[in-house]
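Only one protein chain is missing; all other protein chains are in place.
And then chain A:
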Amino acid sequence: MAFDLDEKLADGRVGFFTDTSVCIGCKACEVACKEWNAVPDDGMTFTGMSYDNTVGLGADTWRHVAFVEQRRPLGHQEPGVGDMDFRWLMASDVCKHCTHAACLDVCPTGSLFRTEYGTVVVQEDVCNGCGYCVPACPFGVIGKRETTGVAAKCTMCYDRLGAGEEPACAKTCPTDSIQFGDLDELRERAERRLEQLRAAGAGSARLYGHDPDDGVGGTGAFFLLLDEPEVYGLPPDPVVTTRDLPSMWRHVGVAALALLAGVAASAWRRQS
């Protein structure tokens, strides 16, 4: 289990449920996030990756919409694009606000912290830019902003939560693909939606990140996907990168003890 053995997330933990089956790929979430959080633009580059020109999450993109063009059928949809099956999947990705958050574990300054809402937030004024959190994240979410040198990622609009407002992305989402609320309630809602979709023939639909027994202890932001996570650029079986830290420390301890015992033994032998 993870390093944060004593972590007990309080009741009332909030989260995102992103239902990609109703996402229209409009990217309002990306813009609303940037407007609220004053995140700078991420460069003007045409990528040719379908309609995705912001490429992925990072210091300057806290919500990111993936576009996946596939020659596969979507439930009962009749795509009518010739003889092949076709579907165009869209999904808005975001920081997962993991139950076991490696970024938080490795942060040496206390910049990253667990909020009273169960979310994980970077404190820009504390961060020293060491960057340990960047490779620690199993999802590749967090990044270091070049202009400021400090880490940046989704805060689930920490300041808005304090004012009783929902995060900017969830508020703006035209089709309610991004839903914000009590995490337990969202999980129940997601199960119902999954059943509905499966009954409608979307056999490949699945939830991602909802399971408290997964490698990160479940995520605060979870998803309903219509295909394998890899298709959307998500790791299929994420594991908190600090999972082995406790046992590593134990091994270090044992080794240290053994070393000490050895040193003591040889010293005793020399004495005698």
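Convention: a residue touches a chain if its C-beta (ideal position, glycine included) is under 8 Å from a C-beta of that chain, and two chains touch if they have at least 3 such contacts; residues count from 1.
As a working rule, contacts and distances are computed from a predicted model.
**Student:** Have a look at "Formate dehydrogenase", "Sorbitol-binding protein /mannitol-binding protein", "ABC transporter permease" or "Biotin synthase" and point out the UniProt protein name belonging to the hidden chain.
**Tutor:** Hidden chain identified via UniProt as "Formate dehydrogenase".
**Student:** Pick out which of A:A66, A:A168 or A:L225 touches the chain that's been left out of the picture.
**Tutor:** In the full complex, the listed residue that touches the missing chain is A:A168.
**Student:** Quick one: which of A:A32, A:A59, A:V150 or A:L234 touches the chain that's been left out?
**Tutor:** A:A32
**Student:** Going by the touch rule given at the top, which residues of chain A touch the chain that is not shown?
**Tutor:** Considering the whole complex, chain A reaches the absent chain at 4, 6-7, 22, 24-28, 30-32, 34-36, 40-46, 48, 50-51, 53-54, 69, 71, 76-82, 84, 86-90, 104-105, 107, 110-116, 121, 123-126, 158-160, 162-163, 165, 168, 171-176.
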